[in-house]
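Excluded from the complex is one protein chain; the other protein chains are retained at their positions.
The block that comes next holds subunit A.
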Amino acid sequence: MYSSLVRLQNTFGFFTTVAFAVALLISASDFLSVREPTVNVLKTTQLQVVKGRADYYSSKKEEYAIIKFTLDADLSSLFTWNTKQVFAYVTVEWPSAQSNNATNQAVIWDTIITAPSSDHLGNFSPSKLKRLRKSANGKGIDPSRGKLQIKNQRLKYPLTHPTGKLAQTEDMQLKLHYNVQPWVGFLSWNQNQDWGRWKALKNGLSKKFTLPAIKAKEQAKKKTTGGARA
């Protein structure tokens, strides 16, 4: 009954119970913090469709879009003591031409915003890590990193469609999303409705736009060298 083995077992059992209880409390504390992310500007600044190889690895020639956009958003309220990183991403969405139920959605740009305490886990270059460390100034939580101000950003991933057609696509819209990654607990995304203290992301959609027709061939060739590897 009172062998050292039983004691060890009890200690370990108690330790895991306490650890899980603390983890549960920490993850529950997320719901107490106020989240009110805002978007000031989200608009396209350049639209173009070219035909060629969208990616270094792609084997077939297809239509792909070149989009540049400007974003001004404030996600700083997402950074709390349980925030490990915020993954912010911009998608382009458009309804499918064939059926009314189907939609198309693709990420064109994303960024990983680490909390200062998780900087060392990221795959950053030494210079960027140094810059991040300096900006945090020893703080564990740095909400100012949640302020995104991006001008004329080129897309990070080539935008193509399985059909190979993209020119003159209508009703396209950019949308800002985010995913909050906790240190422990539940992952959360941007919401369309308010949920307790978590407010919906307003103005997260750009105006609807239509992609132009394909550019002439010579120009397209010039563009591929610049736009292929973003």
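Assume a contact is a pair of C-beta atoms (placed from the backbone, for glycine too) under 8 Å apart; a residue touches a chain by one contact, two chains touch by 3 or more; residues count from 1.
Criterion: contacts and distances are computed from a predicted model.
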Chain not displayed: protein name in its UniProt record ("Signal peptidase complex catalytic subunit SEC11", "Centromere protein I", "DNA-directed RNA polymerases I and III subunit RPAC2" or "Translation initiation factor eIF2B subunit alpha"): "Signal peptidase complex catalytic subunit SEC11"
Selected from A:Val107, A:Ile141, A:Ala167 or A:Ala200 as touching the chain missing from the view: A:Val107
Per the touch definition above, residue among A:Pro37, A:Pro182 or A:Gly204 touching the missing chain: A:Pro182
Given A:Gly138, A:Pro162 or A:Gly196, the one touching the chain that is not displayed: A:Pro162
Hidden partner interface residues of subunit A, rising order: 1, 3, 5-6, 23, 55, 57, 84-85, 87, 89, 91, 96, 99, 101-107, 110, 112, 114, 118, 121-123, 157, 161-162, 177, 179, 181-187, 189
